[in-house]
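With one protein chain removed, the remaining protein chains of the complex are shown where they sit.
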Amino acid sequence: MPSFSRIFLGLFCLLVAILLLAPTLVVIPMSFNGNKSLAFPPVGFSWQWYENFFSNPDWTTSFSNSLIVALIVAVVATVIGTLAAFGVTRAAARTGGLLRALLITPMVVPGVVLAIGIYAVYLDTHLVGTVTGFVLAHTMLAIPFVLIAVQASLEVFDRRLETAASSLGAGRLTVFRTVTLPLILPGVLSGALFAFITSFDEIIVALFITSPYLKTLPVQIYSSITRDADPTVAAVGTLLFIATSLIIIAGLLLGMRRGRT
Amino acid sequence: MTATHDEGLRVAAVRSAFLSRFRPRGAVWLAAPAVLVLLVVLAYPLGIVVWRSFTDPTVGVDNYVWFFQSAVNRTVLQRTFVVAAWVTLVSLICAYPYAYAMTIVGKNVRLALILCVLVPFWLSGVVRTLAWVILLQDSGVINSILRGLGLSPVKLIRTLPGVVIGMTQVLLPFMILPIYSVMKGIDTRLLQAARSLGAKPWKAFLQIYVPLSLPGVYAGAIIVFILSLGFYITPALLGGPRSILLSSLVQNQVLSLLNWGRGGAMGVVLLVATFVLLALAAPLMRQKHASSRREA
C-alpha cells in the first residue's frame, strides 16, 4: 500500500481511538469541580465529590449493594455457566449447537422487554427490591458470557488428557479437579470477571426491579443524572474508569506473558 | 503384584470405556441448571409479556391494532429502525479501517488500539452516557468550545444526531471486535498471490480481502443493529421528546401509564423484529470457507 494511504489510515484510526476513549475522559475534570454543576468548564478544584461518594449513605449503600449482588452473581453464574459449557461442548454436535443458541439468547433480547417481563413476575412473587431478585436476573444475563468464555477454553482442551488420567486410575471428580479444571481455569476466571461486570454495570432491569430500599450503583448514577447536576456522578465515573482500565491492563499483560511462555 | 497390576489396568479400561460411552449422553444434563434459570427469569417473563399483550385489558389483538394505528407509534417505530441503521452504518465506517489497522501494526500499537476498544467495552454504559451528557449539553464541552471560537452554540442534546453519536460510541466496540477477529484470521499471503497474478494492490484488497472479511462485518452489523433497536439508557438520557425511541415508549406505557397490554404489544413487536433479523442474518455470519487456510 502506498505510504499516503497508510498515513490516512493512521490518522483515521487516531480519530476513532479518540472517539472511543476521549469522551469518557471528560468526566475526570468534572469530578474535581468546585461548583455543584456539570456545566463545562469546571470551576476551581475540590475533592468534595469524592468525599461525598464515600460518606453519603445514598452512594455508599448503593455501591455496597452492587458489590454484594455482583459477587454473588459472579460465583453462581460461573458455576452454572461452566457446567453449561461442559454440557454444550460434550453433547452431540446438534444438541450442543441448539443448547448454545438457546443459552445465549439473553444477549439479544431487548433489555426493556426483558425488564418489563421480569418486573411483572417479580411484582407477583414479591421479589422487587430484593437481593434474590437482582441475583436471579443478573445471573441469567451473565450466563451467556461465562458460557462463551469457558467454551473457548474447553474447545482447545485436549480431551485425551482426561482419558489418560482416568486410565491412570483417577475417578471422574479427581480427573476434573486435577486435570480439567486447572487447564481451563483461565477461561473460568475470565467468565467470572465477565459475570461480575455484567451484574455490576447492569441498569435496565435494575431500573425496573429497584426499590427505595435496594438501589444498585448504576440506578443511583442514573437517577442522579436525571434528577440533579451533582458532580458526584463524575467522581464515581472517574473511579470506575480507573478501576476498569487497571483490570484490562492487568488482563492484557497477563495474557501477553502467557502467550510468550 | 502382577495380579493387582492387571486388575488395576482392567478396572481403568472398564472405567474409561464407561466414561467414553456414557459421558456424551449425560453431558447435556450439565446444562440443566442454566436452562432452569433461563426458563424462570427469561422464558416465563417473556411469556407473561406476550400473554398480557393479548389479554390486557381485553382478550384479542386490540393492543396491536392500537399500536399500528397510532401515527405516533408508527413514527417512533420507524425512527427506531432509522436510528439503528445510522448507528450501524457510522460504526461500520469507523470500525472497518480501525480493525484493519489492528491487524497490520506492530505489537505495541496493537496493544494500545485494543486498549482503546476494551476500556469503553467494559466501562459502565451509564458512565459513558454521562460523559456524552457533559459533552453535548447546552453548557457542555462542545458548545463552550464553539462559544470560545465566537461561534453560535449548536443544539446537540435531545436531538437525533446527539443520540446517534452517543449510541455509536457506546456500540462501536461491538462492531470492531467481530470484524477484527475475522480479519486476524485472513491469510494476507493471499494478497501477495493475487498481486503475482496481476492484481493491483487496491484491487487485490477489494476482491480478496474484503470478501473474506465479510462474515465479521455481517456479525458486527447485526449485533450493533439489534442492540440499537433495544437501546434504552443512552437515548433516554441524550434524547428529547422528538427523538424518543421504542424502548422509552415501552417503559413509559408500563411504568407511567401502567398499561401492561400496550407496553407488552410494543415489546413483542421489538422482540419479533429482533429475532426475525437474527434469523435472516444468521447464514451470512457463517465462515464457510474458513477451514481451508488452517490446513495449509
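As written, the chains take the letters A and B, and residue 1 is the first residue of each chain.
The working rule: a contact is a pair of C-beta atoms (placed from the backbone, for glycine too) under 8 Å apart; a residue touches a chain by one contact, two chains touch by 3 or more.
Note that in this section contacts and distances are computed from a predicted model.
> There's a gap in the complex where one chain should be. From "Putative zinc-finger protein", "ABC transporter ATP-binding protein", "Beta-ketoacyl-[acyl-carrier-protein] synthase III" or "Serine-protein kinase RsbW", what does UniProt name that chain?
"ABC transporter ATP-binding protein"
> Give the labels of the shown chains that the missing chain contacts, considering the complete complex.
Within the full complex, the chain not displayed touches B.
> In the full complex, which of B:Arg74, B:Lys155 or B:Arg189 touches the chain missing from this view?
B:Arg189
> Can you say which of B:Ala99, B:Cys116, B:Val133 or B:Ile208 touches the chain missing from this structure?
That would be B:Ile208, which touches the missing chain.
> For the chain left out of this view, which of B:Gly60, B:Gly150, B:Gly198 or B:Pro241 touches it?
B:Gly198
> Pick out the residues on subunit B that sit against the missing chain.
187, 189-190, 192-201, 203-204, 207-208, 211-212, 288-293, 295-296
The criterion applied here is as follows: only the chains that are shown with their structure count from here on.
> CA centre of subunit A versus CA centre of subunit B: separation in Å?
That gives a centre separation of 15 Å.
> Considering the complex alone, what residue numbers of subunit A touch subunit B?
It is residues 1-2, 9-10, 12-13, 16-17, 19-21, 23-27, 30, 38-41, 79-81, 83-84, 86-92, 95, 99, 102-103, 105-106, 108-121, 136-137, 139-140, 143, 147, 162-163, 166-169, 172, 197, 200-201, 203-204, 208, 218, 221-222, 225-226, 233-234, 236-237, 240-241, 244-245, 247-249, 252, 256 of subunit A that touch subunit B.
> Which residues of subunit B touch subunit A in the complex?
It comes out as residues 8, 11-13, 15-16, 19-20, 23-24, 27-35, 37-38, 40-42, 44-49, 52, 94-95, 97-98, 100-101, 111-120, 122-135, 137, 139-141, 144, 169, 172-173, 201, 226, 229-230, 232-233, 237, 247, 250-251, 254-255, 260, 263-264, 267-268, 270-271, 274-275, 278.
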